[in-house]
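Excluded from the complex is one protein chain; the other protein chains are retained at their positions.
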Amino acid sequence: MASDTASFNGKSIISIKFIKDNMLVFILFLELIMGVILSPVFLGKSNIYSILINLTIFGLLAIGQSLVMLVKEIDLSVGAIMAFGPIAAIALSKKILAVSGTEIIVGGNYVVDGLALIVVLVLFISALIGVLNGVIRVKAQVPSLIVTLGMLYVLSGLSYILSGGYSLYLTNLEGAKWLGNTKLASIPVNFILFLTVGVLVILVLKYTKVGHRIYSTGGNEKAAIYSGINTKFWKVIAFGLSGLCAGISALVYSSRLESVETIQGSGYELISIAIAVIGGITLEGGRGKIFGTIIASAILCIMLNILSLVGLIAWYKTIIVGLIIIGAASQHAFSRRTTE
Amino acid sequence: MEDMVIANEMNKNNLRQALLKNHTFILFIIMACVMIIGSIFVPSLMQKDNLLNVLRLASIVGLAAIGSTVVLLVGEIDLSIGSIMSLSLVTGGLMVGYGSVPALTVTCLTGIILGIVNGVFVTKLKINSLMVTLGTMSVFGGLANVATRGQSIFLYDSPLYLWLGRGYIGGIPVPVIIFLSVGIILSLLLRFTKTGKEIYFTGANKRAAWISGININKIKITAYAVSGLTAALAGPLLSSQTNRITPIQGVGFELSAIAVAVLGGTSLSGGKGTVIGTILGALTFQLLLNILTLSGVGTYMEQVLKGFLLIVIVVVYQVVDKPRG
Amino acid sequence: MRKITKLLCFLLIVMMVFTVVGCGGGEKEPAKTGDSQNNSGQPSSTGNEKIDALYAEVANLQGEDALKFFEGLKDKGLNDAEILQFFIDLPLSQANAQIAKIYKDEGFEMYGKSYPKGETYNDFQWSKGSGTKITGPYSKNDLKLPFTDYVALDEGTVGDASKKYKIGVVFHGFSHPWLINWADAAKWEADRHSNVELNVQDAEFDNNKWASIMDSFISQKVDGILVWPMVEAPTGPPVDRALEAGIPVVSVDRTSGSKEITSRITGNFPANGAQAGMYAIWKLAQEGDLNAKAVMLRKPLGSTADAVRTGHFLKVLSYFPGIEILKSYHDTDNREEAFTNAQSALQAYPEIDIFFGTGDHEALAALEAAKMANRLNSRKDGKKIMFLSIDDSKEAVTQVKDGLFEVNTPYTPLISDIGMRVLLNIVTKSAEMPQDVITPNIPMVTQKGDVIFGMQTQTPDQWYEYTFGPALK
Partner (left out) sequence: MQEPLLFLKNIHKQFPGVKALRGVDLTLEKGKIVSLVGTNGAGKSTLSNIIAGIYPPDSGEIFIEGKSVTISDPKVAEQLGVGIVHQEPTLALNMTVVENIFLNKELTRNRILLDLKKMKQESEKVLEFLGFQINVDKKVEELTLVEKEVVAIAQAMLVKPRILILDEVTAPLNKGEVDHLFKIIKDLRNNGMGIIFIGHKLQEIIEISDSIMVFRDGKNVGELIPSEKLSEKEVIALMLGVTLNEDLEAGEKASESEQREEVLNLINLSKQGLYENINFTLYKGEAVGFAGLKGSGITELFQSLQGIITFDDGEMYVKTRRVKFKNPKDGIDAGIGMVTNDRQKEGLALTLDVKENISVSSLKYLLNKLKLIDTKLLKDKAEKYVQALSIKTPSINQFVQNLSGGNQQKIVIAKWLLKNLDIILVDEPTRGVDVKAKNEIYKLLLNEKNNGKSLLVASPEIRELLNICDRILIVIGGRIVAEVHRNTKEFNEEDILSIIHSSHHYNTA
């Protein structure tokens, strides 16, 4: 008798799960259809390209954010990292290469040399900031909201100080535009990069210990500790990865606009959280899949694209986005309660 | 037996411990130091008008921070403060034609209503408050723009508005009076009303509160309403300084408000913190910015130090909160 | 506990490192000329021999002598326009070391050079009273477009009447008074032509969004694009992509990073700065003392508007060693911040003679701050602080009328209609358009309408109808 009911529950749970898991995909299809109906150029090549690159920029941030949220933390500094990473990297490589006599900035704000070093430094610095967030979080036991909020202030200030407010041109920098503007077999490289990162993260989470560490850290820290997992370490790792993703996203951004500006990425932290939540990652930690995040970023980018194709004033866009966030959050809240 | 031991041992260093563990006290010390050091390096700091300016500015962000303190006390968070400020200002502004009084009334009412909307979403839909208010933040922000078509509303001939921001009563700026009186009234209410005590208890332990028969939904909604109201109150003070209402006036306030509240010793986990602390937090915050501006470290370095200060102070709180032994 | 302290030290060190590197970045060597394209000829060459000759004369004058020279310009046979041009192209003097250093450090020369200048299209001369009254389609403000006869275009269909012309417009800030009026003017012009179909997009001060909107215009194969680029560097590539796709792009007011852009309509940042400088000197001369202390309240570091205006302002002042720049405060185009900065300035400096604001917010904020601190007439022997304002919002010009602002040097958003007409001409191939369409310089507005170094200013009443933004009452 008892076992029967159990298995029955089991079935009903499965079916709800099925709907829940595929909800996002349904919505995505719905959007695509809407797009086709509402705008003839929606499926136009260059429109798709412009969707894809936004997908890359936001998607990368959101993936990082999701990892942090999976370990039951939050990262408000990703947006600021997007500006600080490149700016600090360039300032540093300027000093470094100056030693060997190469002047990488001419005309005050034209970067002309040292791409390789800059790229490496961007990734390094971004990851470092992430790790710093994590270390403060776990060592000093300060809520991540505060740590990363403080970091947000610090970094955006430093970005201005470092750059003196100039936006830097990368137009004369050999190879700078490759990432943001080239296509392989008519697929933008940045999108390929995004997919690679996305798939890589998904695979790592599924097929290596890392996934188990992160999910158990966020899901039930006590259980994780009891089985001897160093949860603090994995929180730091999550923050580090989030920083790294922000760095990569910054590279794409800067390469697309062939420039680095002090305000780039400002406000993106909230968007990345929104995407993660729409994608089913909860702030309770340990729940949700990166795949969801990826679909969610597609949903958001396509939605914004459609809205601008139909020429809606920005005021209404923000309202719609807000409603979507609330809607998504409540939907996940409900569906989780039904499974419990 | 052990009880006795614990009891005596507590009796002994009760006071010392209580003080050293009291965030408000610590913050007070910090503020004192900031002032002393500041006044050494920046003579113009201690001038009367400068202090009045500091107070006036502290009042505005402080008011918003008080609201966010109350929300933090029930263990939730409010990211929509900025947008509530803009939207309530705007709805009021549209009424300015009918005189300042109705306008201001509408502003406050809007603030309360928007707060309640937040509260209802959080309690009834059982969504994480961070997400709810993140959503309402952009909804309210958008509405504010729609309402004014992105335009500013001038206050040149609304003396009452202007007086709110710039007037003096017995040599004390009106905003300061509003800020302090709201602050004091609220901290009294928190101390001396049923709801006030229930707010603390709910924040400290939701389930225990529920089992003890507290209607936690009502409590949370109340908290959000308060937050909405204070945000709405801060609005006119801000806009009257620059003679106009804009639909983006509150942008970014939510984060500063939370920062100030936390600076004032309010904990994000709920049930811990005082309005007085927040008031001190606001003063310290403004004082520091003022010192930095006066000493001319430059607009952007201020921001850096602002963030740094936030992290450091919270770390300090964390250290003193660590149970000894 | 020790861990924590260690951590804090670590944190501190990290900050220090960044800051050190930062200051390194900050005090970068004077930015040399941005790009060869704009680096045509000498900085101080107007192509007007008469004026060039004068520069040679003024070069090593300073203080009283320079003042005398300026006062003599009219007699040297310059008309109002030429006088203004003289001050715009005036080379920097080393007479005032402090100013010369600021000018150098902030790389104003680069900004100055790369800003387009030259003659107006068909030598158009603007005459007072001309223009058209409209109601802003978006803002519902009552406006008067000053330049509707510039690159004039008749109402009704354009080009091939049977064809629909799709025009995309991308800018920032449907929630910004200046910019929403900018959009108003563009839309008004487009609406006059029944076969023009408009799609106006707001990028909300996010250059990535700006680029995306450009791309979506490209994919919509619009016939032409009108843009307001917030900053140069990031807006170059998208514009170039559009041009590659064969879509003409016209920028109005600020310029994009693209060199090939079909056409750019520029306002008169240089005239703003120069006239503010002219007025300051003239007024000080009136008061009979060329020594003064000035505070500059400025837009965000690095914005063209800020750099070009400040640069041209400082050039004029650079001839007068008696002038001291107390400090520059930056804000993020936000009046509340500007207000706080002004308050701090008033605290930090007991003697301030001049407040120079590089945008509409800054001067207004300074005025309110001064009022509140009761410092309005705090100069020696009770003279009133000078407020030099730029951007002719109804709000600002009203202050001039009320005698609270000494001067306003107009900079109007109502030039995007010119851009729209230029674009339509290009799209319909009905007329050849130059790459740079210069808008006429607008003489500054002073309360009584004075003659400054021989140049006649306007009274608030004369200009008021052209001002932007909502009315105060």
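Note that the chains take the letters A, B and C in the order they are written out, and that residue 1 is the start of every chain.
Note that contacts are C-beta pairs under 8 Å (C-beta built on N, C-alpha and C of every residue); 3 or more make two chains touch, one makes a residue touch a chain.
On a predicted model such as this, the values are computed, not experimentally measured, just so you know.
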item: For the chain not depicted, the shown chains it touches; value: A, B
item: Contact residue for the chain not shown (choose from A:58, A:110, A:160 or A:215); value: A:215
item: Touch list for chain B against the chain that is not drawn; value: 1-4, 6-7, 10-11, 14, 191-194, 196-198, 200-201, 204-205, 207-215, 271-272, 323
item: Missing-chain contacts mapped onto chain A; value: 2, 6, 9-10, 13, 206-209, 212-213, 215-216, 218-220, 222-229, 286-287, 339-340
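By definition in this document, only the chains that are shown with their structure count from here on.
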item: Topology of the chain contact graph, where touching chains are joined (line, ring, star, complete, other); value: complete
item: Rounded Å distance, chain A centre to chain C centre (Cα mean); value: 37
item: Centre distance in Å when chain A and chain B are each reduced to the mean of their C-alpha atoms; value: 30
item: Residues of chain C whose C-beta touches two or more other chains; value: 4, 7, 11, 15, 19, 174-175, 301, 330
item: Of all residues in chain A, the ones touching two or more other chains; value: 136, 140, 154, 158, 160-161, 314-315
item: Partner chain A, residues of chain B touching it in the complex; value: 77, 121, 125-128, 130-132, 134-143, 145-146, 150, 255, 258-259, 262, 268-269, 298-308, 310-311, 314-315, 318-319
item: Residue ranges of chain A in contact with chain B within the complex; value: 74, 136, 140-143, 145-147, 149-158, 160-161, 270, 273-274, 277, 282-284, 314-319, 321-326, 329-330, 333, 337
item: Chain A-facing residues of chain C, complex; value: 3-4, 7, 11, 14-15, 18-19, 21-26, 28, 30-35, 107, 110, 174-175, 199-202, 204-208, 211-213, 215-216, 218-221, 231-238, 245, 257, 300-303, 330
